[in-house]
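This report concerns only the one structure given below.
A protein chain is absent from this complex, but the other protein chains hold their places.
Up next is chain A:
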Amino acid sequence: MFTNCSLGHCHIIVAVVLWSICVDSRKIRGISLSYKRFYRERKSFLCIDGSKMIPFDQVNDDYCDCMDGSDEPGTAACPTGRFYCTNLGYRSHYIPSSRVNDGICDCCDASDEYRSQTPCQNTCRNLGQRERAEVEGQTRVLGERLRLKQLLIEEGVLTWREKQAQLRDLQRVSDDLQTQLDDLRKEEARRKEEADALREREIGARETADNSPTSHYRPESPISVFKELDSNRDGSITVDEVQAKLSPVQDEEHALSEDEAVALLGGAHRVDLSRFEETLWTSLRTGDSVTIKGRRGVPGSLADEDPNIKAAVSAAEKASADLKRVEDAYETVYMEIRDLREKLSIDYGSEREFLFLHDQCFQLKVYEYIYELCPFSQVTQKSASGEVVSLGKWGSWAGPPENPYCQMRYESGEPCWQGPTRNTMVMLICGTETALRSVKEPSKCQYVMELQTPVSCQPALRQRGVHSEL
């Protein structure tokens, strides 16, 4: 059903057949001028395929003698035969022999119904006139459409270049960011190391001066606090230890309940160092709920007092933040490049004439539904109640090999009840405006749309319709 694309009306150009008046004494019905040479009146007739010789009076005698049907061009006798509608004033064409004298007017010159009851009128003149007028109109329109097409192609070329440039720019930015990332990663690692080293040193210092009351101002690391709270030095802090060592900030006399202690340990009864850092250490650092008994201030904040460490930590944090920012930027650029590459990898036609459709969407309302086609992206159907159903995502061009760009396939839409997924075939037809012309559902969940656009207009088709026999 979808293998042949209608190419619109533009191809209908009347064939002006130079018809020489038949001067033969006997007119052979149903043949074209070019076949006339086979039917010169002689004693006998050789079937055109050469298979058989018959008396000439058996030509068009309403009995099929030749396998190829060539002896009965003007009757319905041969199953494989064909009848030539001369259709003077309009287009000539062949019809199958079975349509000769079948009571249906097929040739506009009525020549096929020479022996049937059906009165057929010669309508070729009218048809020809109408068609010529139409064709003239269309030729004019076609010129305009082809001009539009050219513009769109040019637009496409520009867009293509623009996109290519954009891609190059992005690539460059991406490369830059890559370099920056390398530097920043090193920088961050270095800063972190420095800060950690300073801290370690401090902790070491604190441990040596553990008994000194003057150690009040030394900076505290999670490790040191952990060790301080771990009274039995078993490498973990228990609820008991928390209750013994900690008190609420506001009321140092008040002891913590077991529930509160468990909550501080993140819901556990026992935590190791790493869990401690995630749970209790955080609470201690903020310092607004609990504190170590007999201690003023927030443990972590002690570090701020040491300008060296403070500087190192903040430098590390800054390096980390810088890295994050560049990483984000890189990610963004990377995605953009990917999207762009994806877009650019789509086949937009031999001249990229369909590129302009990208990023556009077209709508059409049919009964209670609004259909939307976003070329190279997706097709949707929106019901009156606002429900949106996918009728398919961009799949591929699907026209016949000689004209692949006349159909688009959108596939893998929303699945149908008890059936396959919805899909849509978009037929591209020639027209002045680019617009969605029709939507149909010939089989359940299989949609067919017509998208009209000047880009689908073909100048080459001007030649079509000229009689091929001449």
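The criterion applied here is as follows: a residue touches a chain if its C-beta (ideal position, glycine included) is under 8 Å from a C-beta of that chain, and two chains touch if they have at least 3 such contacts; residues count from 1.
Just so it is clear, contacts and distances are computed from a predicted model.
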Options "Neutral alpha-glucosidase AB", "UspA domain-containing protein", "Centromere protein P" or "Alanine aminotransferase 2": UniProt name of the undisplayed chain: "Neutral alpha-glucosidase AB"
Of A:I28, A:V59 or A:A77, the one touching the omitted chain in the full complex: A:A77
Contacting the left-out chain in the complete assembly, out of A:R29, A:R99 or A:R199: A:R99
On chain A, residues whose C-beta touches the chain left out of the figure: 1, 61-63, 65, 76-77, 79, 96, 98-99, 102-104, 367, 416-419, 440-446
